[in-house]
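Just one protein chain is left out here, and the rest sit where they should.
On to subunit A.
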Amino acid sequence: MTAAPVVDVHELRKVYRTGTSGPLGPRRNEFVAVAGATFQVAAGECLGIVGESGSGKSTTARMLAGLERPTAGTISVLGTDRSRPARRAAERHLRGGQLQMVFQDPYTSLDPRQTARDTIDETLRLHTRLSRAERADRVSEIAASVGLDQRQAHALPAGLSGGQRQRVAIARALAADPRVIVLDEAVSALDVSIQAQILNLLADIRDATGVAYLFITHDLAVVRHMADRVLVLKEGHIVEQGPTAKVLDHPEHPYTQRLRESVPARGTP
C-alpha cells in the first residue's frame, strides 16, 4: 500500500428509500445497504469483500461500476471521481477503460444474439482505435488468453457452457484494458471444478497484466485462494479488514468468527 491506490473509496453510503403513501400521508421506509465504507485497492492487488447475503457487497460493487448512485461518500478510480453519473460520452469511455465488471450469472450477462468474438470486438471498437484487421487479431489474442478455442469464439452464448460463458465475460472485460476489474460473485454460479479453472485463469491474468481485482464473494475458501487482503461486510458496515491470512485465521470480530465457523472444514462430515 505504498503506491497511490487505484481505487479510493471514502465513507461510501447507499440508502434505498421505499416510499409508500399510507392513509396518514407518505410513509418512508429506509434501508441502509452500505453504511459508510472506506477502503482502498492498490495497483495489482486483489481485495476480497466477504459477507452474507444482504451485507451490501453487491451494492458496493455496483456503485463502483457506476450502476448505482451513492447516497453519500466518494469513489475515485485512478484519481478520477466517479461518485456522480457520467455526463458525457468521453467520460463514460474513460470510466469504462479504467474499471470493468464481471457479473455473477454468465447466463444473463451476455447478449444472447452476439457471438463471443463480436462481444469482444464491440468493446475493442469502443476503447481502441485499431483497424478492422488489427481488431480481428486482437480478438483472437484475447479469446486465446482466456482459453476459448476457435469454435467457442464463433459460438453464441447458447452454445457455450457456464464456464465458457464466464470466460467470454472476462474476455469482454479485458478487451477494455482496465486497471481494475470488479468480480461480483464471478465464480459462484459455476461448478466447483470449473470454479478452480476460472480462478486460476484470473490469477494468471493478474500476473500477466497487473490488473487489480475487487473480488466479491460469500465463499471464504475462494477468498483465501485469491485475495491479498480481505474486507468483511456486515449489514453495510465494514467490521474487519486486513491481510487475508490474518483475518481468516485469527478473526477479531465475532461476525468473522461465525462466518468462518459456518464453513464446513475439510475432512469433517
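Criterion: a contact is a pair of C-beta atoms (placed from the backbone, for glycine too) under 8 Å apart; a residue touches a chain by one contact, two chains touch by 3 or more; residues count from 1.
The rule is short, and it goes like this: contacts and distances are computed from a predicted model.
Enquirer: Determine which name in "Isoquinoline 1-oxidoreductase alpha subunit", "Transketolase", "ABC transporter permease" or "Phosphoribosylformylglycinamidine synthase subunit PurQ" the UniProt entry assigns to the undisplayed chain of the complex.
Expert: When "Isoquinoline 1-oxidoreductase alpha subunit", "Transketolase", "ABC transporter permease" or "Phosphoribosylformylglycinamidine synthase subunit PurQ" are compared with UniProt, the left-out chain turns out to be "ABC transporter permease".
Enquirer: Looking at A:A33, A:C46, A:V139 or A:V211, which makes contact with the chain not pictured?
Expert: Touching the chain that is not displayed is residue A:A33.
Enquirer: From the list A:D8, A:D105 or A:D228, which touches the chain that is not on show?
Expert: Residue touching the absent chain, from the options given: A:D105.
Enquirer: Of A:L78, A:A189 or A:V211, which one is in contact with the hidden chain?
Expert: A:A189
Enquirer: To test your reading of the contact rule: which positions on subunit A touch the chain that is missing from view?
Expert: Given the touch definition above, subunit A has residues 33, 52-59, 62, 65-67, 86, 89, 92-97, 99-101, 103-105, 107-114, 122-123, 126-127, 147, 149-152, 154, 161, 163-164, 169, 172, 176, 185, 188-189, 193-194, 197, 218 touching the missing chain.
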